[in-house]
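Note that this complex is displayed minus one protein chain, with the remaining chains in position.
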């Protein structure tokens, strides 16, 4: 992952499903080209293949199951993601919490395939715990701020700093991201100033009347830190 | 559902993922046109949108969550299936068992959208239980026979008959399907002779070296009953 | 089950844990002796054995897992309940929802042991679904009223009536109970007038400053219907 990174989770919003997911992904790619800030996009399961065909920026599954391809009705396998052009997967998002044993299996399976795992966790100690599995990236997101528009970087700066310090001192190879309530360019700027390598956000873009403009604002926030 | 119905679950087999799912769906459509036997196809989450764009026969999700569109990372909503051209969903498959309260929510949500629910269950009494929720269809599949190639219609004919009688006497409007181990035209013929409206099967087609030929055999088995 | 029945679920309230569970159970037994109204009590897992040793009225587990005795750390088996003097178990309570396949296994296992299963469900159709498994009893409890003090028998009388009619017409051998918000003698009276065989309740007794007096009030409500 080149940093700073902005990862847009499209969740299961009606506002960002189907063709709208494709459009937002294309806009993210344009903003990346215009600004040099790296974007990634996580569309819903039903959208992931079509979105991955439409853009060159990394597209992540929102979830993947700890299973091999086979007789697994209703599941998604890490081993098949490449076939769809996907770059990896979010893992253990606050809205799709997993058993630790399954996080562990999924991270290993993604690593074997050369794919990216971005493992979410709800507090600094939990984030250190998932970092111990040595995924590509961890994302600290306090669940109580998700979807509120109150940014973790403003509301819980000390927890972001603690997370960065814990992960960097124990597992220096792991990328650290934060999220929850990140909504403005200023929120992104503050987050990067606290030491993270990127941000994970959803509704601010997915439910925006003008997602491209919002992503430009977020990218500008990121660039303002780089220039310093 | 016009009957007899043959529903092909592509599960998460590597042999039936991605473009291969599209091909099998197109072949199912051809066999339907050639034989008049109704086919339905249930591709994996990642394949469902593309498959539904490629064919006119009904395409079903393999699973759907009891949630509205919104902040549900890693989930699929009944309310959004139409947007992808899907006809409905399998529910409570043996490899994706659900809480009863969630089966109930999903069946109601699919019904509100005018979509088809095919609710699986593992024995005659459980099948009667899901029929009480008045989905479009119920599918009796003894888990111990799934994937064995030993057909429920040969190995457990009395359980198929019991299921048909229980569901028809209590909930006559509900379509009754059976599955597990259904592999040959003869298996389909026997199942229909036992009184079901259709069959649900997977590996016999999905892992076949020649899926089209296998589906032609299955359709011929179905037609032999109609002619009697 | 002799009717009318009043089943007191002690949940995991601090007010009804440990020795307090034993006391409430003894009081329930006294009220039964005084009034002739049948009481049952469902203490927490940690209390069940001691409570069952202390009283002769039926003591139910709050939950039981679909497993045989064996290598099942942290589980409870239907096959072992008798050894503790338990009369059976609540199954699929709104606070411990189960997969349909597991409800089915647990009901069968309890039946094999000659034990009572009281299977909860959240609406009339779900209650009919669990009745199809032919447990000893079903309990209709709309989850939105649980713990509110607003009785299902006052707030949703038509749903209680619908449940009674559905279950009695399809599965006449199954006892029908209702619950959620049942708090007063009047609530019990109305519930029985709607045709149920008993009520399931929790906080009104478990969190009462005087559980015995509250149970006497509930029993009086039940008796007022018998006398009519």
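Letters A, B and C mark the chains as written, and numbering starts fresh at 1 in each.
Operating definition for what follows: a contact is a pair of C-beta atoms (placed from the backbone, for glycine too) under 8 Å apart; a residue touches a chain by one contact, two chains touch by 3 or more.
Everything numeric here is computed off the predicted structure, so don't read it as measured data.
Shown chains touched by the undisplayed chain in the intact complex: A, C.
Considering the complete assembly, chain A touches the hidden chain via residues 92, 97-104, 121-123, 125-126, 128-134, 170.
In the full complex, chain C touches the hidden chain at residues 9, 11-14, 17-18, 42, 44-50, 61-63, 67, 69-77, 79-80, 83-84, 90, 93-96, 146-147, 202-203.
Heads up, the rule we're going with is that only the chains that are shown with their structure count from here on.
In terms of inter-chain touching, the protein chains here are arranged end to end in an open line. With centres defined as mean CA coordinates, chain C is found 37 Å away from chain B. Distance from the chain A centre to the chain C centre is 45 Å, each centre being the mean of its Cα atoms.
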